[in-house]
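One chain of protein is taken out of this complex; the other chains stay put.
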Amino acid sequence: MIEELETISQDSEYDLYFGPAHPGSGNFGVKLKVDGEIVTSARADPGYLHRGFEKLMEYRTPIQNAVLSDRLCVLEPLNWNLIHAEAVDELMGIEIPDRAKYIRVIMAELSRIQSHIIWYGVFSKGTGFDTGFKMAFGYRDFILDLFELITGGRVYPAGYICPGGVRRDFPKNTKDKILKVLDKMNKMIKLWEMENPALNARAKDIGVLKINDAIRLGATGPVLRGSGMKTDVRKEEPYEIYDKLDFEVPFREEGDAYARYWIGIEEMKQSIKIVKQALNDLPNGEFIESSCKKPKLNVKIPEGEVYVRNEVSRGEAAIYMVSDGNTKPYRVKVRGPDFLHMIPVLEFLLKGVQIADVPAVYWSLNICPADMDR
Amino acid sequence: MVKRSEKAKTMRKLIKAIWIFNWFNSCGFAELVPLVGSRWDMERFGMIIVGTPRHADVLFIAGYQTHKSIERAKRIYEQMAEPKVIIALGSCTMTGGMYWDSYNTIKKLDDYLPVTMYIPGCPPRPEAVFEACEKIFGHVKELE
Partner (left out) sequence: MANKENELIDELKNKFKLEPKIQRERRIWVSFDSNNILKIFKWIREYGFTHLSSISVTDWLEKGIYELTYHLWSYEHNMIITFKTKISRDKPIIESVTSIWGESAQIHERELHELFGVKFKDNPDLTPLFLENWEGPAPFRKDFNWRKYVTEEFYSDDNEREKIYYD
């Protein structure tokens, strides 16, 4: 005869910490309250990487800040280099030569492709598809070799996009090498487009974000495009030469994790198209404005304030810079897309999902903890 | 015959292939994860990544640490079983690096945890990480 065990309490809620030392969570922790298998509430735990970037930039001149700005988000350094250089250019009133604009766009789009490859890799790992992870990091190395050829560093380009243009010109035969790498990227995307039934089951109808909630919570970029809004800063406020290029903005209506993942792959195709067009039309000429060629110390920034917006791989980024006439900026405010995606959007989406679906929702938002903490 | 200490004997017996627990901060993520990929394959040297510190021999601390994350790193170090080794990557662990004037980062890792080996660079290349692991094997052989 088996006796029934007595129940000690009716409450079955407990705390689960999906923390920073978990190999599937990056440098960011989420405190979950779980009832059985369903998550009832989530609270984000940021701050493991906080360095105080905005005040560090007040102690350095713009040339020194150009080197510091690649470390704002480790996974896409050239895009943040570009937005900082644009802010200083507008504040100081510098006109950039055309060849420099084309080179800047080529480097930024290559960096976007590389960042989406990382997104695909960690999303596959989170949903259990380990082959995708190894393949993604294997293919990413082709682009890192290109960066090493042009800028000198695999991961950090040491301020290659600086106020006034770019630091040095393309070496010989760069155009052929870039085209070869883009062919390899096309092959890789064809492999990834084959439908994977396990991924469909784990990502469809999970983590649905409707459009009204998305705008209220501050989502931008692929997360907002996945919920049905066709928006892109490169089309609404074109900067550099984006108004002369021909590309599309992919978007979907459903708002689930599969829609966001599909948008990432389509954006890679559009980036390849942009790089090919820019390489075709690359004009000859100077690569940096002549007064910035030999950097002078103690150049005063004129008084004023600017607000610059760009589209980095994760969403909308913005810099607000104030100067009061000295050699160093007075206040720099950095607005990153991940600050909004990782705290309000994540806490909203994790309510009511099962524990096994938490990685799929988490990695489909394409997070970068360094960008959130600054 | 030179008498080797008990600790040296256990280390020579047990460290033949390294199992690593990665505790990387952001800069380490961009440069250590490619080591797992197929180009700089680290499994051919016997190194794999494990998911819990209780199975690991080596703790990789890659990148700068803040006050909040150094406490978690200490707790992870205490949970590892002997023999254990710490490898610190990057110049931020040596002198403070690029963020030397930030109020929230740790300047010298040596004040908080016993480090066996430093790998300089910002960030260091994958070949440097392999050379460091080779030196760990050599160091274990010569231990007194």
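By written order: A and B. Residues from 1 in each chain.
As a convention for this text, contacts are C-beta pairs under 8 Å (C-beta built on N, C-alpha and C of every residue); 3 or more make two chains touch, one makes a residue touch a chain.
Just so it is clear, the structure is predicted and the values come from calculations on it, not from any experiment.
**Student:** Given that one chain is not shown, which residue among A:K134, A:K204 or A:R335 touches it?
**Tutor:** Counting the whole complex, the residue in contact with the absent chain is A:R335.
**Student:** For the chain left out of this view, which of A:P20, A:P46, A:P97 or A:P359 touches it?
**Tutor:** Here the residue in touch with the unshown chain is A:P46.
**Student:** Which one, A:D70, A:E316 or A:D371, makes contact with the chain that was left out?
**Tutor:** A:E316
**Student:** Hey, which subunit A residues sit against the chain that's not shown?
**Tutor:** These residues touch the chain not displayed: 46-47, 50, 52, 54-55, 59, 215-218, 220, 229, 231, 236-237, 307, 309, 316, 318, 320, 322, 330-331, 333, 335, 339-340, 343-344, 348, 373.
**Student:** By the contact definition given up top, give the residues of subunit B that touch the hidden chain.
**Tutor:** 67-68, 96, 100-104, 107-108
Heads up, the rule we're going with is that only the chains that are shown with their structure count from here on.
**Student:** How big is the gap, in whole Å, between where the Cα atoms of subunit A centre and where those of subunit B centre?
**Tutor:** Taking the average C-alpha coordinate of subunit A and of subunit B, the gap between them is 28 Å.
**Student:** Under the definition above, what is the set of subunit B residues touching subunit A in their complex?
**Tutor:** By the definition above, subunit B touches subunit A via 22-27, 29-31, 33-34, 36-39, 49, 51, 53, 64, 66, 68-69, 72, 76, 98-99, 101-105, 122-123, 125.
**Student:** Using the touch rule from the top, collect the residues of subunit A that touch subunit B in their complex.
**Tutor:** Contacts found on subunit A: 19-21, 23, 26-27, 47-52, 56, 59, 68, 71, 74-75, 134-135, 137-138, 140-141, 144, 154-156, 369-370.
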